[in-house]
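With one protein chain withheld, the remaining protein chains of the complex are depicted in position.
Chain nomenclature is as follows: A and B, assigned in order of appearance, with residue numbering initiated at 1 for each chain independently.
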Amino acid sequence: MKSPPVHGKAAPAAREPRSGTTLLEVRDLAMHFQVGSGWVRAVDGVSFELRRGETMGIVGESGSGKTSLGYAMLRLLPANGRILRGSIVFDGVDLVQLSEPELRRLRWTRFAMIFQNAMSALNPVFRVGDQIVDAVRHHTGVSRIAARERAADLFQLVGLSRTRLRGYPHEFSGGMKQRAMIALALSCKPDLVIADEPTTALDVVAQGQVLRQIKDLQRDLGLAMIFISHDISVVAEICRNVAVMYAGELVEYAPTEQLLTEPRHPYTMALLRSFPSVRGPLKTLLSVPGSPPDLVRPPSGCRFHPRCPFAQPICSEVSPPPIPTVDGGWARCHFTEEIRRRGSDAIDVLEKVG
Amino acid sequence: MSVPTVVSDEAVARLDDEHVAAMEGLRRARAVGVRAFVERFLAQPFAVAGSILLGIVAATAIFAPLIAPYDPFGLYPPLGQPGQGHWLGTDPLGRDVLSMIIWGGRVSLAFAFGAAALSLAVGVVMGAVPGYVGGIVDDIFSRFLETFLVIPRLFLIILIVALLGSNIVFVIAVMGLTMWPSNAKIMRAQVLSIKKRGYVQAAIAAGVSPLPIIFRHVVPNGLAPVIANSTLQMAYAVLTEAGLSFLGLGDPNQVSWGQILNAGQSYVRSAPWIVISPGLAIMTLLLGLHFVGDGVTRVLNPRLSLGRE
Partner (left out) sequence: MRRYALRRVLQVVPVMLFIAIINFWLIHAAPGDPAAALAGDGAPQEFIEALRKDYGLDRPLLDQLGTYLGTLLKGDLGYSFAYRRSVVDVIVERLPATLLLVFASQIPAIVLGTLLGAFSARHHPSRIDSVVTAISLSLYAVPIFWSGLLLILVFAVWLRWLPASGMIDLLAPTEGIGRILDIARHMALPVTALFLYSLPQYVRLTRASVIEVMREDFITTARAIGYSENVVFFRHALRNALLPAVTVAGLSLSFVFAGALLTETVFGWPGMGRLMYEGVLKRDYPVLMGVFLVTSALVLIVGILTDLLYAALDPRVSYE
């Protein structure tokens, strides 16, 4: 098999966290929001588990629902969004059942988010330092001075100078803003951090810096992390396990190395070939043929079947259940075993189709 | 805006194809757009109500000769109370108020459409051309625009009409020529962003000359907010005309609602009916224009999507 296209080596297995207990368990989560007269099924039955200190990536194209999933996990729904069914059990508590005030107490102190658009995710009329101070004081009630010290420590942690605390967001560069967002996310010592495309808006250099920062922080603080991105190589740097999302569903889940070397779902395989590697041999860039699925009326059976080169009649009729692969992973494909056995032949098929 | 100096035949052919395809797409989108626009517009109750009000005013004005019971300039017993014969009474000079109101709609509508249309035409051109051309022309022009926008329009119009006369055609022209800067400002802003789009760049590279580009590709795509603004301008024109007539600056040969109010204002105590009905008429027309304008704005506002991705 040809070498996987990533920046560097896949992330080594993270140091085992202090307790391997489950921190987050999502079961059959479904969220949809209303557009015009129809409902967009952005998240349609997602299940996964995350342990303390574990890192997990969620990759997919734009429109796959991955960002919606991230927001849904924190119950940050748009005005026209609803959680249809499912549970989000965080440290034993089902977030879906909580009332708003109870949820608010957990926010930021137990789980936090690093938003995609740091450009606009910070309030432009408040100083950056003050935004951190406010968050800390809101949840812990410490004095302003103590909170400011904490903000300074956080800035140091992310590699920003103390003097920047008094700055306004528009005075920060893209990379700096992103790091400030990370500092803000960590300010109340959450156990879980969800990072939604934190490096997408950055240039390559800043991207590398911020990624390294996140990686170090995750390791040093033992954070559980869910890293959402459309760039699989970025996810590979940080995450121990990766889930692939398509049309509102998770279609494959595997340890990162496993996913990259031996993908078991056709969509994953196509995704992997879409990313150029700076170091590897020159490859033909394959974009996944066809267009993203309609989330209001998704395809029947396996949602990927209209674009899948291996599709068979059963694929349009029966939605494949998660079929176990190795190391606790699974893939939602009727033919995942055959694809594995056929190995390089399967790759050739893909390339011809592309 | 630089045009590539060396463009191979294949490149031109390809650009031509892309250009044609883009135009096709645009045309299709626009055709669908019109139907979708009307659908969305009619889905709003206020917009529909506004359209009905406008329709009533327009119909009354158009069919005035058939509907009005009397000649609006004809003289009858003055200050007559509303009753048989004169449903809305008569004004201090003896003119039938109802007939004046029916005929008065013509003047208001003439101002609404005439002034707004003139303002639209001039504003679009004066906003699109400097915006497209850019450079120092645009700089000077923007300064001029900002200057003009500061001046209090009503005072200027009063001054002009007092000095140069109140003939209706003249005043409509004056109004149109003082209203266009706000349209120009909007159009210019639109043009500045549209000229960067793909199909415009394709047209430029294909060697199409600037004028057709501006008026066939750029302007139609930027018209939406200008049109929304135009409904507001129509309301402004009606209101200003009524105000001018109220101050005695209207065309004496025309029947205008403001004029009725002017005549009646000294007789509020003895003949209050004279001031009530013309105001209602003005209000009806303005309500219609504002509701329709609001409906148009809401439909054209691209922020209709509510999803996150």
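Convention: a residue touches a chain if its C-beta (ideal position, glycine included) is under 8 Å from a C-beta of that chain, and two chains touch if they have at least 3 such contacts.
As the structure is a prediction and not an experimental result, all values here were calculated from the model.
Though it is not drawn, the left-out chain touches A, B in the full complex.
Residue B:Pro152 is the one among B:Gly83, B:Gly135 or B:Pro152 that touches the chain missing from this view. For the chain left out of this panel, the touching residue among B:Phe46, B:Phe113 or B:Phe215 is B:Phe46. The chain that is not drawn here is touched, among residues B:Val57, B:Val129, B:Ile168 or B:Ala242, by B:Ala242.
Touching residues on subunit A toward the chain that is not drawn are 71, 74, 76, 101, 103-109, 112-113, 115, 117, 120-126, 135, 138-139, 168, 170, 184. Think of the hidden chain as still there; on subunit B it touches residues 46, 143, 147-148, 150-156, 158-160, 162-165, 235, 239, 242-243, 246-249, 258, 261, 264-265, 268-269, 272, 275-276, 278-279, 282-283, 286-287, 289-291, 294, 303.
The criterion applied here is as follows: only the chains that are shown with their structure count from here on.
Centre to centre, using the average C-alpha position, subunit A and subunit B are separated by 50 Å.
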